[in-house]
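Starting off with a structure, shown below.
Only a single protein chain was left out; the remaining protein chains are all shown in position.
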Amino acid sequence: MTSSEAAWHVAGPVCELYAQGALDPVIAASVEAHVAACADCREQLTPTADSTRLHAIFAEIVDRIDAPRANLVERVLQWFGVRADIARLLVITPIVRSAWLLAIAAVLLFALAAASADERAVLGFLAVAPLAPLAGVAIAYGSRTDPVHELVVAAPFDKLRLLLIRATAVLAVSVLVITPIGAFVEDRSAAAWQWLLPALALAAVTLALAERIDITVAAGAVGATWLAIVVGMRVNHTAAAMFGGLAQIIFAIVAVCAGLAAFVGRDRFNYSGGIWK
Amino acid sequence: MATDAELLAAVAAGDRRAFADLYQRHAPWLVLRLGRRCADPGLVDEAVQDTFVAVWQAAKKWDGRGEVAAWIWGIGVRRLIDRLRKHRPVVMAEAARELVASAEEQVLVGVEYGELGRALSRLSPELRSVIEATVLDGLTTKEAGRLLGIPAGTVKSRMVRARAALREELV
Partner (left out) sequence: MTTIEAIGLVRRFHRTTAVDGATLNITAGVTGLLGPNGAGKTTTLRILATVLARDSGSLRMLGRDPSNPADRLEIRRRLGYLPQDPGYQRGFTVFEFVDYIAILKEWTVRRARHDEVRRVLDMVGLSDVRDTKIRKLSGGMRRRVGLAQALIGDPELLILDEPTVGFDPQQRLRFRDMISQAGEGRTVLLSTHLTDDVAAICGRIVVITAGRTVFTGTPSEVAATAAGRVWSSADRDPAADVAWRTEDGRFRNLGTAPDGAHLLTPTLDDGYMLLVGTPGADEVAA
């Protein structure tokens, strides 16, 4: 086989035929093998290609590279029917913050202490668990903790909706983390769910208050009041009574009322959205 | 003019312009070459997209050996196979195409492959496509099977027959 390698290149007409698919398969294979190793002949092929098509392909490539990686949680949310941009907002809520992690850790400690089925410890868990999502909500929105808050306020996106989205993210993560912890607290594992409605009620009240005062201050006030109530009622009631069926109904009513109040006052929130007035 | 290796190194460092240049150099031939193995241009487009997204993400992993074009082809043909597995189009019937082999091309074949080229062209399309997939495209028997839509065992037996036929022709 004699091939003068230095001289063999793909001539113009052969390029055209190759691009049209009109070459004998063996010759085409020969062209391909050569092109794989010869930059000049690759250049020869370039004009034969459909530039519109190549541009369209590149636009898609750029978009795929640019697109912030939709992580697992986003995809799961979208699978459940959540709109893509809302899923994105949910996922980028600044959840991992030291203050909030401390709150979760405190809950853990209480739970571990309560594993001994001591009634006081159970009460401790039920009192502290709702504070964890509350702390999360407090830091999920507002100028103290959101470095981009000015831009958020100036943007058209509904502020209360954004707060709700972030609060939902916080609550969801809280439930996922704390519920299994709660199951350890007692054999009954009623404690695993008895903290949920109180948490919802506290969050709802905080949201309603956030329309008038700074959300961090509101959360602090609500949390402190809650603890005061629990401690005060402890004197005369058992944990079972304080968190039993009737109490759960009361929590639910509080949550709904606070939610309605928040809805009614939403325009107020939309203006200064947490900026101290 | 930067070499392909230099461009690829820049891409590994996140240089978008180098990436665009690399695309301009290699997308044209890749589209054509993949187009000869798959009749559906939509699938080819998607395979090319997959390829360059992979190039962007894996640029660091090129071992520096051989041609960048060969590396890109290795990625490209496997992406095409992945796409084909999900959605198999109508297979191209090579034999149905009109062969316009001018005198010049005959000479080219003779010059480049000489005896081998002529022997290859006398093989049946089935045997030849197996040789092309394994030898030229660098695929494993399993991958060749996926590309051509035949079982790996068939690939192996056809290769044996092809080699035997070629040996007969050339000896």
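Each chain carries a letter (A and B) given by its place in the written order, and its residues are counted from 1.
As a working rule, a contact is a pair of C-beta atoms (placed from the backbone, for glycine too) under 8 Å apart; a residue touches a chain by one contact, two chains touch by 3 or more.
Just so it is clear, the structure is predicted and the values come from calculations on it, not from any experiment.
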Residue touching the undisplayed chain, where the options are A:72, A:154, A:176 or A:235: A:154
Selected residue (touches chain absent from view) among A:56, A:92 or A:213: A:92
Touching residues on chain B - with respect to the absent chain: 14-17
Positions on chain A where the hidden chain makes contact: 62-63, 65-68, 83-85, 88-89, 92, 94, 147-157, 162, 267, 270-272, 275, 277
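FYI, only the chains that are shown with their structure count from here on.
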Between chain B and chain A, distance of the C-alpha-averaged centres to the nearest whole Å: 43
In the complex, chain B residues that touch chain A: 4, 20, 23-29, 31-33, 35-36, 41, 45, 48-49, 52-53, 56, 67, 69-70, 73, 94, 97-101, 104-105, 108-109, 111-117, 120-121, 125, 128, 132, 136
Chain A to chain B touching residues, read off their complex: 1-4, 8, 11, 13-14, 17-19, 21-30, 32-37, 39, 42-43, 45-46, 48-50, 53-54, 56-58, 60-61, 64-65
